[in-house]
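The structure appears below as structure tokens.
Just one protein chain is left out here, and the rest sit where they should.
Residue numbering begins at 1 within each chain, and the chains themselves are lettered A, B and C in the order written.
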Amino acid sequence: MSGQIFRCEHRVTYALCTLGNHVYYARYLDILEAARGDFFRHLGQPFLKWQELDTVFPVVECHLRYQAAARYDDVLTVELWLTEVERIRLNFASRIVNQEGRVLVEAETLHVCTSLTDKPKRLPEELLGVLHPFVHGAAKSPKASGR
Amino acid sequence: MSGQIFRCEHRVTYALCTLGNHVYYARYLDILEAARGDFFRHLGQPFLKWQELDTVFPVVECHLRYQAAARYDDVLTVELWLTEVERIRLNFASRIVNQEGRVLVEAETLHVCTSLTDKPKRLPEELLGVLHPFVHGAAKSPKASGR
Amino acid sequence: MSGQIFRCEHRVTYALCTLGNHVYYARYLDILEAARGDFFRHLGQPFLKWQELDTVFPVVECHLRYQAAARYDDVLTVELWLTEVERIRLNFASRIVNQEGRVLVEAETLHVCTSLTDKPKRLPEELLGVLHPFVHGAAKSPKASGR
Partner (left out) sequence: MSGQIFRCEHRVTYALCTLGNHVYYARYLDILEAARGDFFRHLGQPFLKWQELDTVFPVVECHLRYQAAARYDDVLTVELWLTEVERIRLNFASRIVNQEGRVLVEAETLHVCTSLTDKPKRLPEELLGVLHPFVHGAAKSPKASGR
């Protein structure tokens, strides 16, 4: 419960941008997926390993708040932590910050743990252990902040 | 306040899908953007016209609930309506339904009205008039449904 | 052998565009995939049906020539025909034209016919019959034009 935050970087390419020189609103979800992938790899078992063990983590909800635009060639830092990890649920909170320290996007993605055939299953014990340091008690997330 | 719903269709291509034969979670936002574009065109003034009048509608929040997967070659119907239209705010609710009538995704995208230089501006009177029939009083949307 | 051309339309969304108000160079391949899907559906059997019969058509080469930019809200017409259909090969040529009749992109995508496990297989007889009217003898394609 020590409230650690995982951080990784993402360079903005033309592929992510749209008119008006900003990242297209859907592409932040691509960036967040890459960050979650890095995070699980950092924890020791990439998603691919869990998948081979018949364990996947499909997204059931997304919440995004856009505060400022990411621009071409920006180096974004994705900050990632967890707001809930229990039984079959796994909730990520994240902030996307640019190279000047400005928060561009706040997001929350809610996941469930299932088999490859969509059967809900409990989060593996091994995973609970390594996720624990990244769980933040009071979810300071878009979902929680006054909506 | 008559609660009309705008509907348009979207065929699922390989480009929208990922592993496991389902649409990638971010691509539903691409589909919703296309639907909003069709809706404004249907109302008489495509986004491009408004843009030429220095009026754009950037997204400030998105909320998505995934209930079932869209598959390759599915014909999706996007149902679109408004939950709020006032001063500078424009909130869309939508449902993505497959050819069997199953609701796959419920979404809400919250927009503001601004100039091309990001200055907030009031929604044009002309637009208010044509949007009015699509405003639903009680937002039956992901935001409202018990969160 | 009569040199028919299949045509379908594609509206340019923000999702397809990048900086400088033009379609991102890779997204034309998304548009061409959608067009080939429409074409096969028009012929009577969508790709999905062939896939269920253990027959897929992976791309082995692409060639694209960009002549002018597609812009947001353009209505593109994709013109599609075949330059070769034999044994295990299926070569598409295409042109993407905007609403003013200007050719924006010329492309060729070369495909093979395989099983779902990547084993080459002969093009189905039934398919050869319906494709035949769209085969153009002299490939007027990027590949052929002086490269």
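We adopt the following convention: a contact is a pair of C-beta atoms (placed from the backbone, for glycine too) under 8 Å apart; a residue touches a chain by one contact, two chains touch by 3 or more.
This one's a predicted model, so the numbers in the text were calculated from it and none came from an experiment.
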Among the chains included here, which ones are touched by the excluded chain in the whole complex?
A, B, C
In the complete complex, which positions of chain A touch the hidden chain?
11, 13-15, 30, 33-34, 37-38, 46-48, 72-73
What is the set of chain C residues that contact the non-displayed chain in the whole complex?
20, 25-27, 29-30, 33, 58-66, 116, 142-143, 147
Touching residues on chain B - with respect to the absent chain:
14-15, 17-19, 21, 24, 26, 72
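We adopt the following convention: only the chains that are shown with their structure count from here on.
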Taking shared numbers over all numbers used, above half giving same and below half different, the chain A and chain C interface sides are same
Where the CA atoms of chain A average out and where those of chain B average out, how many Å apart are those spots?
24
Tell me, which residues of chain C touch at least two other chains?
14-15, 72
